[in-house]
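For this view, one protein chain was removed and the others were kept in their places.
Note that the chains are named A, B and C in the order they appear, and that numbering of residues resets to 1 at the start of each chain.
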Amino acid sequence: MNSFGTLFRITLWGESHGPQIGVTLDGVPAGLPLDIPDFEADLARRRSGAKGTTPRQENDLPQIVSGLYKGHTTGAPLTLVFENANTRSGDYDNLLTQPRPSHADRTAAVKFEGWNDPRGGGHFSGRLTLALVAAGVVAKKILGGATFSTRLTAVGGQTDPARFDDAIDDALRDEDSVGGIVECRVAGIPAGWGEPFFDSVESAAAHLLFAIPAIKGVEFGDGFAAAALRGSAHNDPIADADGRTATNHAGGIAGGITNGNELIVRAAVKPTASIAREQQTFDFAAGRVAPLRIRGRHDACIALRAAVVVEAAMAVALADFKLRDRCRRAAK
Amino acid sequence: MNSFGTLFRITLWGESHGPQIGVTLDGVPAGLPLDIPDFEADLARRRSGAKGTTPRQENDLPQIVSGLYKGHTTGAPLTLVFENANTRSGDYDNLLTQPRPSHADRTAAVKFEGWNDPRGGGHFSGRLTLALVAAGVVAKKILGGATFSTRLTAVGGQTDPARFDDAIDDALRDEDSVGGIVECRVAGIPAGWGEPFFDSVESAAAHLLFAIPAIKGVEFGDGFAAAALRGSAHNDPIADADGRTATNHAGGIAGGITNGNELIVRAAVKPTASIAREQQTFDFAAGRVAPLRIRGRHDACIALRAAVVVEAAMAVALADFKLRDRCRRAAK
Amino acid sequence: MNSFGTLFRITLWGESHGPQIGVTLDGVPAGLPLDIPDFEADLARRRSGAKGTTPRQENDLPQIVSGLYKGHTTGAPLTLVFENANTRSGDYDNLLTQPRPSHADRTAAVKFEGWNDPRGGGHFSGRLTLALVAAGVVAKKILGGATFSTRLTAVGGQTDPARFDDAIDDALRDEDSVGGIVECRVAGIPAGWGEPFFDSVESAAAHLLFAIPAIKGVEFGDGFAAAALRGSAHNDPIADADGRTATNHAGGIAGGITNGNELIVRAAVKPTASIAREQQTFDFAAGRVAPLRIRGRHDACIALRAAVVVEAAMAVALADFKLRDRCRRAAK
Partner (left out) sequence: MNSFGTLFRITLWGESHGPQIGVTLDGVPAGLPLDIPDFEADLARRRSGAKGTTPRQENDLPQIVSGLYKGHTTGAPLTLVFENANTRSGDYDNLLTQPRPSHADRTAAVKFEGWNDPRGGGHFSGRLTLALVAAGVVAKKILGGATFSTRLTAVGGQTDPARFDDAIDDALRDEDSVGGIVECRVAGIPAGWGEPFFDSVESAAAHLLFAIPAIKGVEFGDGFAAAALRGSAHNDPIADADGRTATNHAGGIAGGITNGNELIVRAAVKPTASIAREQQTFDFAAGRVAPLRIRGRHDACIALRAAVVVEAAMAVALADFKLRDRCRRAAK
């Protein structure tokens, strides 16, 4: 289903070329000040405009259509809506006959037996992450003191930030795309958030992160590198009475529960599936493999814009844990 | 909470040294033949006994205490119980004063304000994966035709299986442990399973996988390697009218939905946190860092036993999707 | 939370005097034809206009802002939105100092610590049932062959329909209101829907029915009258091989599961809490009981308009069970 969360639950809807996309946030504590400008900074990070991102103008700001009164949240469901202006629908029927490789065109058509809205990827479009970023803004307000720092640690295989632009330039020149790795660090999360087993912090965060289109890998702390380490090198000895650890290979989570150290998560973003250069893929009308050229404006490196989406997903997951933690503590 | 799933929902409980651990499976279709020997093969894989695994004898088989009648599932909740025999409780109070590095000892105590059962890790023990493996056996019955093949692709940084033993031997000699990477492939899953966004196949699978103690990374298809690829290299062109793709960089999932190709998932297993060699970590009674030696029997490479747990988690996630998919198709 | 359902899940939001109210329907099967006129008949029944209903004009029709493409549902979340036009907000601050008796004014203020939107009852307004009725229209499409017949069986204590008007006239004359009882019968539901215990048909239906403002009692079949009967008089003997029962005291549900006979549910609707005549209630500003006159347009008998809301709630609950049932049967 298109909902996620236990006490702070978000419900997402919309299509790339439908009238609007939106998100309903349930469980928002009453009395949080909220206004449209609060959304600007994070939405601008998603919008980008840098080299390697689509030149399409998206100056979106949400409308708040429920849950707000006199500039504060009311405790009732908060709904944020974005109009889809200036969509170029044109003719998308070719996506039904020759689905784009590594897109949802084909799987959506199989799942929904051809009834899916194919325009711009429909409900599977990356445009829906706009609503997720907006939800993240509210989640950060719930979190209060937490500090997020999010950056790309790799682009197209380059790990030196000075070379990121080159990797993108090369891909653009070749009408191609590149992937990247987003790292998000969250400071200020106290120990004790999360639940054993199925609602571990890693479980809930990964659940949300893998909902973001193009993400194919998630790791916490040392992640995959931990598999190559010895226990003596990977273990994080506790260093003081506050539970601070001398190292942080675990990325701030032990037994699925936060340990009071900085949270560290990385997400692997695959290269944009939409590339301008010609591809060979099956044409269901013709009954054979045929060349495909994808028209339109594309991101050469969607990872650039995914960074704030990863951050928003982390904020949403953590806000739910914060509310659940407060509950447990208060219940004494 | 300790439940997971929408139509096929599992609820897990128990502690390492409590009377028993168990799992209730709700939504099991009626009429599946089920008997104790069905569990033997997978439980034996978890039990191991190979070098690098704990020498403790766990000849566990479950009791089926509800949901079975005349050798078939009834459609009512199916409950599987494992007795905890021969536990060596002894004195665990030292875990409260000097929590083991990278264990849940400290986070559990913070979360539950000192009321958690510390014996053998209590509810956070890897022993609870016994119940998950048993749930996986039932899930595989629900899945019918799906075929699982699961193996280690790395141990202690070695990727050549011929060197796995060496890595473990070296760790054992040093009273240390090593991590590993588990790869699970599932054939026979049709296209169309999974839901857009929050219930993508990757989201649900990762949610369950990160519930397994020691797992710190999850990736599908090329995963983190995809971040270094170009779109032209990573895209999987469709090769025939059945949707088979010429390559499978996506690991059988596009837009969060299965595409009919083999599912490929990898999980990074950290080195066992319990090592015999001395560690320096905070002693809360003494108020300073002090040496710690962890007594008892430990796995030098828990990844060996985690393989079947990863497979079980995948089976549980997929069984839920199968039931949901059938529902959608039948609803026409 | 403001969501309900397992496979067919509705999420409701909005306030009486906010910009709009809406509902998102998740799990709608793809390919159902849907158009605005489909909503007219049921929305007209809720709108009423008969004596005893508010003279306010609500010519609302929904906008479909997601989940529809070329006149058919897509399988993605379907969102229906109603604009709140011509609201008379005025000054509602008096509701904070002197909450209306038997309204949510006081409880909402306590729960949300004064941050709730008080205008017209805010999120607690009966206006939100507009969205529930719209959801019911979609639910009936999912149900296909089911036939609903819903009527009032009592108004202000009168059980003879010929006297309903008199009861309302008398109340209007006295600036007062009256309650009523709604009976909803559903034919065409096959045997086998519902789940044992917590998801019995009665449980899910009552959950939704008690979400409707003003409903204070729910009964199935003979309901409270059954408590006065003997087993020999109440039991429904099976009459034929199709499971038809000679009588239907159970209202079509045995063991929480439909038995193939007509479903019968009744809901008690309390008299409208907003009455024009003067009431004595506590004034928190004055610190003492004081007279209160509620201004505005009110329904003398909200039960008249609640009938279609009850029907919609039943349709929503049953649509979820239909999807779940199909799943179970298909899973063989």
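One rule holds in what follows: contacts are C-beta pairs under 8 Å (C-beta built on N, C-alpha and C of every residue); 3 or more make two chains touch, one makes a residue touch a chain.
Note that the coordinates shown come from a computational prediction; the quantities given were computed from them, not determined experimentally.
Undergrad: Touching the hidden chain in the complete assembly: which of C:Leu95, C:Ala134, C:Val186 or C:Val269 does that?
TA: In the complete complex, the chain left out is touched by residue C:Val269.
Undergrad: Take the complete complex as the reference. Which residues in subunit A touch the chain that isn't displayed?
TA: Output for subunit A: 6-7, 29-31, 75-76, 142, 196, 322-324, 326-332.
Undergrad: Tell me where the left-out chain touches subunit B, residue by residue.
TA: 1-3, 9, 11-15, 18-22, 24, 26-27, 30-31, 63, 65-69, 72-79, 81, 111-113, 115-117, 119, 122-123
Undergrad: Footprint of the hidden chain on subunit C, which residues?
TA: Touching the chain left out of view, subunit C contributes residues 1-4, 6, 12, 99, 101-104, 106-108, 110-111, 113, 121, 123-124, 128, 154, 156-157, 171, 174, 176-181, 191-192, 194-200, 202-204, 206-211, 213, 215-241, 243, 245, 249-251, 254-260, 268-275, 277, 279-282, 284, 287, 289, 303, 325, 328, 332.
The rule is simple: only the chains that are shown with their structure count from here on.
Undergrad: How big is the gap, in whole Å, between where the Cα atoms of subunit A centre and where those of subunit C centre?
TA: 37
Undergrad: What positions in subunit A touch 2 or more of the other chains?
TA: Subunit A, residues with two or more chain partners: 1-3, 12, 111, 113, 123.
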